[in-house]
Each structure stands twice: as C-alpha cells, then as structure tokens.
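Complex shown without one protein chain; remaining protein chains in place.
For clarity, chains are labelled A and B in written order, and residue numbers in each chain start from 1.
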Amino acid sequence: MKYIDEFRNSAVAQQLIKQIKLLANPQREYRLMEFCGGHTHAIHRYALNQVLPSNIKLIHGPGCPVCVLPIPRIDQAIWLASQTEVILCSYADMLRVPGDHQDSLIKAKSRGADIRIVYSVNDALELAKHNPTKQVVFFAIGFETTTPPTAHAILTAQKLGLTNFKVFANHVLTPVAMEAILDSDEVNLDGFIGPSHVSIIIGANAYAQVATQYQKPIVIAGFEPLDILQSILYLLELINQGKTEIINQYSRAVSAKGNLAAQQMVSQVFKLRDEFSWRGLGSIAKSGLAINENFQGYDAEKYWQIPIFKTSDVKACECPQILRGLKQPRECKLFAKACTPEHPMGACMVSSEGACAASYQYRID
Amino acid sequence: MCLAVPTQIIKLLDNQMALTSLAGVEKEISLALLAEPVSIGDYVIVHVGYALSKLDEADAQKTLAYFTELLDEENYTQTRE
Partner (left out) sequence: MKLNFNEKVDLTIGAGGRAMYQLLNQLILQEFDNEYLAQQSDQAILPPLDGKLAFSTDSYVVSPLFFNGGDIGSLAINGTVNDLAVAGATPLYISVGLIIEEGFPLADLRTIIQSMAQAARNAKVKIVTGDTKVVEQGKGDGIFINTSGIGVIADGINLNSSLQVGDKIIINGSIADHGMAILSKRQGLDFASNICSDCASLHDLIAHTLQIKPQIRCMRDPTRGGLSATLNEWAHFYKIGINLHEQQIIVEDNVRGLCELLGLDPLHIANEGKVLLICAEADAHQVVAQMRQHPLGKQASIIGEITSLDDSQVTMTTTFGGKRRVDWLSGEQLPRIC
C-alpha cells in the first residue's frame, strides 16, 4: 500500500527511536499530549509507548468525537430513531455507544427502529432519494475532518430539492478544545502531537493560538507510526530549545491554510453554537456547530421538538482528569472493573480510539 | 480521530466523483471538497467517502528520502565499526 507501508518501516523506526533517545534529556520529563484518538490508537497498536524512553510521557487527549459526544445527545438520537417516520443513518461507530440506562442505537434497532449504518453521508442522501415517504435523518458527528462532507450533503440536498433529508448536527471544533484543556490550571503539558486529518481541513496555522498564547509547541503529525516518531523527535528539539513553534510533519497532506473550499462550505452551512457540551470536559464555549438559518429545512433540531435529556456523567469516572492528562486510565477505580468496552461508564472507554479503551484493549497485565 | 487513507485515483467519473484504488480495493469517492484539479494516478486522502486533499507526492518523497538517509547513516556507521 503506497504511502502507508513506507511509513510503517520498522528499520526506520529503530533509527528514529535511537535519535529520540539521543535527544531526550534524562534530567527531565517530556509530557506530550496526542490530541487525536487516531494517534492514541496507533501508539498502542504498534506499542510505541514501550519503545520510547520512559521520561517521554504520552498523554491521550479528547480527540475522539465518538467519546466526547455527551450522553443526552445520544439519547436524542435514540429518540429521533424511534419516530415512526424516521430512518436514522449513522456511522457505525455510534451504534453501541450507551446513552441513558445503557440504552443505545443498536438496542433501539432491535426494538424496531429503522437505523442504517452508512459509510458516507452520501449513502444517507441516496436513502432519502429512494424513501420519499420517510424522513431520513443523518446523525452527524465528528471534528473538522467529518464536517465538510456533511456540509456538502446538505448543499446537495438543497440542489436536488430533497425535503426529506435532515441532519442532527453534533460537529465539534478541535483548537477550541485544546485551548480549553490548556485553560485548566493543573494541566501540565510540554507540547502537542497535533491532529492529522483535522489539520488537512483547517490547516497548520489554525493552532497559532495554542503556540503563541499558551506557549506550547505543536507538531502536526500523520497517523502512521513513523509520522508519530518523527513528530516526537521534532517536539523534543523544540522543547529542548524552548521554542513554541508549529511544525508540520504531515506536510504531504496538510498545508498552512488547509482546504479552503471545504472551509467555505462549512461556513456556508454551519454556524457556531454559543456552547456545546463535551463528555468528560463539560461545556466549552463556541466549540460546536449548528446548522445555519438558511438551511434550517435540513435541521433535525428545528423539524422536531426533540426532548432535552439530562443525563450526567458517572461520578466516579476519572475521564475529566484523564482527558486533561492528569491521570492515567489505570488510576481510575472503574477501569477494567465496572468500566470495560462492553459496558463503558465514561467517554474514554466508549470507542476504541478512547484513551481507556486503547489502554484496555492493548494492555499487558 | 478521523480514519482517512491515501488511495489512488484510477478513473474520473461524472458529478465530481472518482474511482479510487487501495491495494486493489476499489471505491467510488467524491471529489467535491477539492478545489485543486486531480488526475488519474494522483493520490488523495479519503475520509467517509470524500477526498480531503491531494497527497503531495514530492513532499512525501522528501520525508521518505530522509528516512532512507537515516538507514544509510546507520549502515555506514555499522560498516566503519
């Protein structure tokens, strides 16, 4: 697989690890947060955490949209799916995520709700075309990477005059969440391994605030293991020299300004919400997107009076600390006991991208 | 994260669509998010059925050249030792 396999070469990995070892100052710790679940997954999948010097601490951030979606929004999706006129389309990732009382979309499906797994939002559009008597609702989740396809689907629906296509919008923003983490006082981070595919859309410059205002270096890193190792190498250089720059390691896909056409589509269709709640992090101002008034015909939240659910996170769950890098998954009392991938109690266990799920799945006792 | 993989365009289709291939697995994807023109043989990074960007092959080669250099240096040191 061209442009994948080359970035998984183990001989090169050994060299990069050697360089990292040379550069890592044994007198100090390097606390690096990988924001994206994709990085978390790759780090565990290739067991990179075990081959790095022990004073490099990788802290798993909240960059998994499935994990951070608050329980009440899942309850609302289940409510939508349970309406007789609705076909609810969802990415498969959301199906098993538990809402209130461990209910989930997959359970709603077994009760007779018409829920379809789609690979692309385009598949939901097709369903809307072929089911004119139904309301086809797309359960839109994801960061900046996944938002432009949703925006494009709404624009296409408008072009086609499809009136039975609706979107339940839950798209959220990355840099704002990074800043929210840095805003909490106790957080102790030396730098960020920055998002790969989010950055393709928003561009490397989007993290300027993180670098300048919060004085943290950030290296935008591809998701392949060599990308991650090379980015750690760059971060160590920056940290050793006390620099707070943005370096773009994933320059084969990410530009400084990002994908402007996609950004334009997003700003045409969506607007900022005053605030949006993140599971594990709480409410963050201007961190989520809602559908613009001009497109309200496609907004599931306008078409239905969706009840407001008020389920709160489990009290004993340490996700808020884990997502801020203050605790490791194993330090949570619930980890691997009450909280497992089969019965997740908190955000980080919900999807295989989550910090706890990755730690659980790839753990060595 | 957002699962996205580099796939190669093997056919351009109507309606801003293209057929792409990854290791012989073919899938129709949308080019609607790309402002820049793409042609057959180009690699695009695909997420949920949409190309997010064209892969800059020259840039990728630069990174890979650096990796090769690392390996060469190592071989050189080993021979000298």
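FYI, contacts are C-beta pairs under 8 Å (C-beta built on N, C-alpha and C of every residue); 3 or more make two chains touch, one makes a residue touch a chain.
Quantities reported herein were computed from a predicted structural model and do not represent experimental measurements.
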item: Among A:44, A:60 or A:73, the residue in touch with the chain that has been omitted; value: A:44
item: Residue numbers in chain B that touch the chain omitted from display; value: 1-3, 5, 7, 22-28, 46-48
item: Residues in chain A touching the chain absent from view; value: 1, 4, 8, 10, 13-14, 37-38, 44-51, 64-66, 91-93, 95-96, 116-119, 123, 142, 146, 225, 340-342, 351-353, 360-365
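Criterion: only the chains that are shown with their structure count from here on.
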item: Distance between the centres, which are taken as Cα means, of chain B and chain A, whole angstrom; value: 22
item: Interface residues, chain B side, partner chain A - complex; value: 1-6, 8, 22-23, 30, 32-35, 43, 45, 47-50, 52-53, 55-57, 59-60, 63-64, 67, 70-71, 73-74
item: Complex contacts: residues of chain A adjacent to chain B; value: 1-4, 6, 9, 11-12, 15-16, 18-19, 36-41, 63-64, 91, 119-123, 142-143, 145-146, 148-149, 152, 195-198, 200-201, 223, 226, 230, 249, 251-255, 259-262, 265, 353
